[in-house]
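One protein chain omitted, others in place.
Moving on, here comes subunit A:
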């Protein structure tokens, strides 16, 4: 074809930019040798059995040997009981040719084990409290019971597939796909002194080397996949395993692609897709009306998950009802990983919130963020220079819109050399930062992991001299291509490299920022523009001689550990804020996430909620999506709706691609500006709720945003709903995510199977919804349906400020919505919103309770924090009568308070003016 190289490049680039991702640039299961091999077992099955007489029983675990009856290879199995109805199952080769990788740093610590009781008969029964594991020897299978209900089975389908490490056969030539002869010889030398194990040949052409597009994977260690099936007899639906741009409920993958978990920088990702994205969190939940269980498959290699569910629909429910049978086959998940070992945590619930907390107990939670991190973030690729930053900040004041944080994307650096500034565009960064922080605002700057290969760049010099970069098989520094051009990647798996990296954040090194500047870690999948599937080759070598293959999904996580340590060392008093794109199980301890490079269309807006709900139950409550869409230009309506939606997701940031039109709120017509401002103000008014929710996340592991099933587990109608979300158990939000609608259907869930539900009060009008099921709720351009649950008390701050940090001393409003019994309760957490002092008791944690026409507060722990804030007003909805006034008693003094009327019978108690750390009782007085 007549096409110069340049034109081809251009045409390729145009295609990339224009039409959304081309899925053919990424592997399908069939194109991935290990997935193809492991999936085959689904038709043939495998034959594994426990070896009699190898059982060892310990106080908290049992071990036994396992044999593959076809090739007689032996494995060891360990089943451990953990505190909190959780079992840990590990299977590894008994004598592997070389050690197999075991994931480190994902768990928040060594899980606490618990004492077991073992009974041996035909099966082996291990009991802990109400939980029980029953191990069957041949065929090998483990059934897990919660309070005698069978909730999880391991290997019920005999899809366990464990490729033991082996020597390469002597005549591999016919299998080769054009590999490098020198490599092969070297391998043979390396392995020549090892024992040849029993092995049957694996005749897949990709077993010992693999090509994809123009990339070659040398696979020196050959096939080493692990796979295992989990079935869930008490469940009706599965969810979890982010990150995918797909529905909350996992879909059956029968006859299609499995869900893929492989951290990738996918350019213009598409929605309704099981393709891999930036993060991989291999935790999966199985839910049914009576029981919820979960599996955390701890493996950091590329993984695929096949899902088999009888998609529940009206017809199938009817058939089941008529036939009187429950579903014939329980929902099932088949985890397939390229290397490593089987390391599965089986969490037995029994309720959704129990499982979420069990998972949080393993991998941790985000710590309480500084308040500003929960407020509004204004970002763009790029704010061009100091003047741009200053004037955008000033415009928010001019339009009297609150804004907390300005962001700088890659263009602030000197030629994409991180830890440096472009001296022409940003000659005085410290002054610029001071101008922001003096208004209570913050700055976040991007620091990516790719390092420009420039001999004059100190960071590159240090990494080169000290051997800090990830290596190729030959032992050279790996060179990829990323924003700076030729780049290398620090090996964050090496603790020395992490320490070095952390030290770069100290103000003595990174002198051009202040300790109030926080960090954005992007591109850390890692993204390598010229690498296979836009990431690093799998045969790169990391610290400890592990292949990139083994640890790929952890790379971003290790990057975050370095950054987090750096920020903590920089200022031990201040809680770090980090945003990351790549993530793995446990990354939530260090960073917030966002859903990456989305698009300015309605479908991506809809998926922002679906994706963040899944992330939230997988540990990442601190999740959001680029408001307006990263690519493309939203029209006024889409942008308005996006702000309204994003105001109810935990991470609230507007961001846009460099090629998009500017979209700061004042660039839009008056009406759009008004709607956006109201969305911002609504977010700021609920900050005390968000803040308290994050405190409680840290304390209990309870997600901040939740799917309906979290609190309405028996309502089958609610299981799959992913266009609504709960903020804790206090708010129900149903954003408007379609164009041009004047009403939306909101689902009010049932608390039992008799169609009883909670009361729900419209957060704007206090109009009450009493019925269960779908209700059509009218909306305007300025309104989305938000309801407060009857029985809850929500703390708010209704005064406006230019940034959240300036609201510290502003008074609170309590909104009390009564349940059917005329009661309500809710918590509030207060501290300095910035430091770790709350961990030594410098806080106020209070529970408000309303019953019998009286509001009281009860402090949880001592209210040691000195706050100037006070209670400005108390709104009470659902009273059913109009009190004439109220009496407040505090510090032994009683006085009368006025009462004002609001819409739909709600009342306002005017100005109780009681400080937050003071005990009080407030009584309503009827006529």
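Quick notes on this one:
By our rule, a contact is a pair of C-beta atoms (placed from the backbone, for glycine too) under 8 Å apart; a residue touches a chain by one contact, two chains touch by 3 or more; residues count from 1.
Keep in mind that, in the parts below, contacts and distances are computed from a predicted model.
The complex includes a chain that is not drawn, and of the options "Exosome component 7", "Peptide chain release factor 1-like, mitochondrial", "Glucosidase 2 subunit beta" or "Centromere protein I" the UniProt name matching it is "Glucosidase 2 subunit beta". Residue A:662 is the one among A:98, A:662 or A:862 that touches the chain missing from this view.
Of the listed positions A:806, A:825 or A:879, the one in contact with the omitted chain in the full complex is A:806.
Only one of A:306, A:388, A:539 or A:597 touches the absent chain when the whole complex is considered: A:388.
Although one chain is hidden here, its contacts on subunit A can still be listed: residues 1-4, 6-7, 10-11, 13-14, 17-18, 384-385, 388, 397, 400, 402, 424, 438-440, 658-662, 681, 798-802, 806, 810-811, 870, 872-873, 888, 890-893, 895, 910-911, 913-915, 918.
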